[in-house]
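A single protein chain has been removed from this complex, and every other one stays in its place.
Naming follows writing order (A, B and C), and every chain is counted from residue 1.
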């Protein structure tokens, strides 16, 4: 394995820096004959895109993707599928000042220390823009489920933004949009919690010991830059529960749809905690920064979930003779 | 990668079923010349062993390990290090009744469904006993740090057992021991929260995108059977914090010692949520079951942490020319 | 991947040193429900065992294997299958002299230089005895084919021993046995060529670019200590052939049953060149050394072939939706 490769059976390779020429993703291990659904891909990319409302950054990113390989006449070939998205709005001149003023909460200095290089342009691989590689990868993973006519769905929603509790099934309400717009004018930022629900997951996904389904989901979520926590089923609240209550036969939701590391076929529900974005104070006011990453993170959480599910769906084909 | 192999540079292969002949672990990728510290290994195994007090199971497991390969004259050879622990107390007759009565909360039925086999002996690979493989692996990972004369320490402690909050730095207080002894007589079980602190971690551990240090720690923790949640730094509480508060220059603890996925050299602190053990009611009263897994889980959490750290320590050797 | 792990879908982990306590093998990724055929395993081990006649070493190795995990009631469980073979005849005292007299042609000094250790006992991981791990692994790979009711067979035979050409389909003729017995008395050794024929291979095995079937077979064969060459189909003789002759529609044997890296379903035939064993002169005369490794290598070549085939058989399950 490798720093920029995700997955075992279905491998996603991500490349690109925020102020370089392009981002791209190569997907290896995708079976042949998947029907390519570009509408799905574009819908997912649009949801990740900034500039959709007051509550997100106004940066006008162009996510013009180009499928370079792996698809012919609307179906996957079984060869590596590569997708490219050029950076049209790099403005690295904007970032020259970062050179001497590393931004608090960003990883600029950490990376510089690790690799010893001189890339003062900021962000690099840790930019949120890298997540478009994941959305592209996850979309093709989702197409595998569609092509197998599985009824699985993955839906992420915000249950908390800063101090406000929300209903995960709803769109962002107006008062939250206003709350976030105000935060931006004040140079403030907020974290939040995303809840993701997998409905009708295939049964028997996950491997017993080191690639439990919960383990790979946790790895996928903590692989997102701003994530500081993961829980599924009863999660942290399980700590205080009595066993006779937790293991009540009438209610299996505490197990979160996963037992022994394997999906039971019941809905899988997990929560992901995001920290406040690191662009605050004067930096946040001018320009192109989200006061809260949660709204744009929803399609990314879904994409990573699809990647884990597809990986294990393929893996489960070798469980038995 | 594979279901029973953990790690990238340092690979731990675990084998054995709870009611089979033996458990074992093979460690591949361990550098040559590590000074083998058997006292450390035995101390760690003893901490994992049941039967240490009222609060843990009274099962008299013999953890007699045998190093089969990879060590010569007190040092590692650079060849795979294999360690075997035989099961001396299998009592599979005790488990015959499981055949027709799968235990609630256990994975017996899930595994049977996945693999289609007839192993009615219970537990199999999902048994807590498999964790001794991890303690052995983690102990050798720790020896790598010792041999490099690093000052890193990893200490896990309970911060919650059932409804009771605890000080992670303390041993289990008497009232908690009594609380757990009572639970056992009542056929009750409890979950808990373990806090793990990595002091003096090497700087620059972790890879930027898919093998962030936090991501691999989360994967390691959720790979433990009873774990339902992981958080580091401010964790889930980050969701409600203001960015100007979270990213306060005076206090970096919210970052949890990891930024951009990479260790900063500051202490790394994370929490792990355990669910109540699944042996409850009459099953819990008779025989050999823990009312709370947290006390015995501490050396396992530490071991998995050492494995992740050692993996990234080796990995970081190729960061630069 | 790792130095001591072979395969992608089906992984074989080998451990043990020639003068340590034991050799062992863990097989991970073996599907559940394979019917375990111990007769097959024992027959293969017996063929690898020395001491079968004048032409092989008289060392009385005991290959008493013990299946530690992964099998229940005659079938695989889908869990890692571990097999242990203890070294009963280590005689490391015999090897004390190696300490100051590294043997020519052996890797003693090379390993010592690489790992910097002091294992003067000779051989270590490069011993021919390590191949019993491969024979065990390959036998279980073969059982996968049996359990899927495939008619594939793998048969290796010697086509050359020293200067003598042989018929691969025949047992060693008497004159060759005498030739080898004489070599031993004279302190001489010889190399040879093994031809391996895969009959009725499944079609569509192999991956197009970096895991072509021919590429993985070559890797498997050159992973054997004494091997210096691999060729399939027309092999080295292809160099001098005319294209119009090589690509003759009437005869596809030049392709060796593999085109574009993928098995066509036709027989696959390849040759493996072995160098003369390195125990020569006085060392060869006294004690337990083969004058030619080829006879004992046959089951090892077959085993590695089965491992490659089984790996790709499992891999091919994800070729298509």
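As a convention for this text, a contact is a pair of C-beta atoms (placed from the backbone, for glycine too) under 8 Å apart; a residue touches a chain by one contact, two chains touch by 3 or more.
Note that the structure is a prediction, hence the values are computed from the model and not measured.
The residue touching the chain not shown here, chosen from A:37, A:69 or A:146, is A:69. Across A:125, A:184 or A:242, the residue that sits in touch with the chain not pictured is A:125. Among C:72, C:145 or C:274, only C:274 touches the chain that is left out of the view.
Chain B meets the missing chain through residues 9, 29, 31-34, 78-79, 144, 147-148, 208, 314, 317-321. Where chain A meets the chain that is not shown, the touching residues are 2-5, 11, 13-17, 20-24, 26, 28-29, 32-33, 66-70, 72-73, 75, 77-82, 84, 114-119, 121, 124-125. Considering the complete assembly, chain C touches the hidden chain via residues 1-6, 8, 14, 104-107, 110-111, 113-116, 124-126, 130, 160-163, 187-193, 203-204, 207-212, 214-223, 225, 227-236, 238-244, 246-247, 249, 254-256, 259-262, 264, 271, 273-281, 284, 291, 316, 319-320.
The rule is short, and it goes like this: only the chains that are shown with their structure count from here on.
Once CA atoms are averaged chain by chain and compared with the all-protein CA average, the nearest chain turns out to be B. One inter-chain figure worth recording: chain A and chain B are separated by 27 Å, centre to centre, where each centre is the mean of the chain's CA atoms.
Note on chain placement: the centre of chain B and the centre of chain C lie 37 Å apart, centres being C-alpha means. Chain A and chain C have Cα centroids lying 45 Å from one another. Shared interface positions of chain A, defined as residues touching 2 or more other chains, are 208, 319-320.
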